[in-house]
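Missing here: one protein chain of the complex. Every other protein chain is in place.
Coming up: chain A.
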Amino acid sequence: MEGILDVPKPRITCGMLSQYIGRPVCFVGRVEKVHPTGKTFTVSDGEGKIATVELVCVLDEELSGVVEVVGMVSNKGAIMASTYNVLREDKGIPFDLELYAEALKVIHEFPQHYPFEVAASG
C-alpha cells in the first residue's frame, strides 16, 4: 500500500492489463461476481471484458455496482487491490462505463496530451 498513493496510476481497461504487469493502475469496472471467501471478485470493464480483483483484507460488506480499484497488476493479470471505492448509483448521475472506456481509448491514443505524471511541486 505504501508506495502506491504517491505514484501515477494510469487508468486502464482489461485489454491493457498485460502491458501493466507489476505496475500500479487504476481500474474502474462493474462488479460481476464476488467469491464466497470474500477475498476476490470479478469486474467487467466498459468493453465487457472481465478482470479479477484480489483483496488484502476480506470484504466486510456486499459489493455491487461500479467500483474504482487502485492496485498493482499481478503476473497473472489480476489486480492486487490496495484500495477501492464504490461509485454510488443512488446519488447523482449514474456512471456511464462505456463512455469511460471511450475516453480511456482517447487518453491512451494521445499520451503526449494526456501524460500520467505526478505534478511537480513548487
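One rule holds for everything that comes next: contacts are C-beta pairs under 8 Å (C-beta built on N, C-alpha and C of every residue); 3 or more make two chains touch, one makes a residue touch a chain; residues count from 1.
Convention: contacts and distances are computed from a predicted model.
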>> For the chain not present in this complex, what protein name does its UniProt entry give, out of "V-type proton ATPase subunit", "Large ribosomal subunit protein eL6", "Proteasome endopeptidase complex" or "Replication protein A subunit"?
In response: "Replication protein A subunit"
>> From the list A:V56, A:V86 or A:L99, pick the residue that touches the absent chain.
In response: A:L99
>> Contact with the hidden chain only, please: which chain A residues?
In response: 93, 96, 99, 102-103, 106, 109-110
